[in-house]
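With one protein chain held back, the other chains of the complex are shown just where they sit.
Moving on, here comes chain A:
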Amino acid sequence: MTAPARPPALNSAGLSKTDYKGLPSTLCPGCGHDSISSRIIDAAFQLGLRPHSVMKLSGIGCSSKSPAYFLNAAHGINTVHGRMPSVATGAMLAQRWHTAIGVSGDGDTGSIGIGQFKHLVRRNVPMVYIIENNGVYGLTKGQFSATADEGQHLKYIGTNELPPLDLCAEAIIAGAGFVARSFAGDAKQVTELLKAAIAFRGMAVLDIVSPCVTFNNHDDSTKSYAYGKEHEVPLHDITFIPDYAEIMVDYDPGDVISVQLHDGATVQLRKLGRDYDPASRLGALALLENSKHTGELVTGLLYLDQRRPTLPEALHLPELPLALLPEDLIRPSRESLEGVMAGFA
């Protein structure tokens, strides 16, 4: 006699983890991007997001294929190279109720899309912007991206003579309110950061080093698994506590920074021996600059500032999404047209 199958665990939305799954991945086995997709599934499940209220967006590249691999029940759009930010901007203007999750790569964001990325951040479009950063173009089989290491060598392209862009620094300079870096191999940290980013009310940028197992997993690459494992220096242990969960502080309160997000959720950052304040913009930039010289892969929540209004707020948009406004709100009256015409008579 077999034991009855255990019903799957349900989250606060009454959904099982299966409800957050995507299509089977077509990326290379072992790709860091697939780990990130799994973390997105974890985070969305744990937060109890309703999939239909999520919009998933991407540009072009290996990373940009990944929205197909999570949240099948969410609307998705795979756009053009480097220009997902503008599409996300328009989508969030139309449907401000949604949780927008954009997935991009370092080529998509740092090269062709750097302009749109900076302006997306500058506009504070409320969304989570994930950069799956492997320092290389995978879909075109191994060319340097703008985050590739200086001096790095690739088989067909030769040596990279140029310094990399630090996309976290670019985001902070452009005015981002939530900037984090992580490593695809650090499942717990990625999940907690994702949950905090989703709960954040403005633009949240997550730069996740995600090794390319096929083209950029050499020992001399700072985007390889080996390098990430050896050089990752977490700034803090991060714990995300949704507002409905009991807050358990299981370590010395003196070592914990607790940040309350707008919806009542809390991010707890337990320091790991470093005196780091994620509320300091200059401190975050200094940290990134220093880590570049020491070769550390500093991970965690680098910068947090909740003060800036989001784009829908700045534009004084109504609570009801623009896409759903009824005709009587979007077509002025016949009498109003007569008034306008009188002004031109």
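What we mean here is this: contacts are C-beta pairs under 8 Å (C-beta built on N, C-alpha and C of every residue); 3 or more make two chains touch, one makes a residue touch a chain; residues count from 1.
In this text, contacts and distances are computed from a predicted model.
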Per UniProt record, name of the chain withheld from view ["Response regulator receiver domain-containing protein", "Putative glutamine transport system permease protein GlnP", "2-oxoglutarate ferredoxin oxidoreductase subunit alpha" or "4Fe-4S dicluster domain-containing protein"]: "2-oxoglutarate ferredoxin oxidoreductase subunit alpha"
Sole residue of A:Tyr156, A:Tyr244 or A:Phe344 that reaches the chain not shown, by the stated touch rule: A:Phe344
Hidden-chain contact residue, picked from the options A:Ser12, A:Ser25, A:Asn78 or A:Gln306: A:Asn78
Residue of A:Met55, A:Ala146 or A:Leu288 touching the missing chain in the full complex: A:Met55
Positions on chain A contacted by the hidden chain, ascending: 50-53, 55, 57, 67-68, 72-80, 83, 85-95, 97-98, 115-116, 119, 123, 311-312, 315-319, 321-325, 327, 329-332, 334, 336-338, 340-341, 344-345
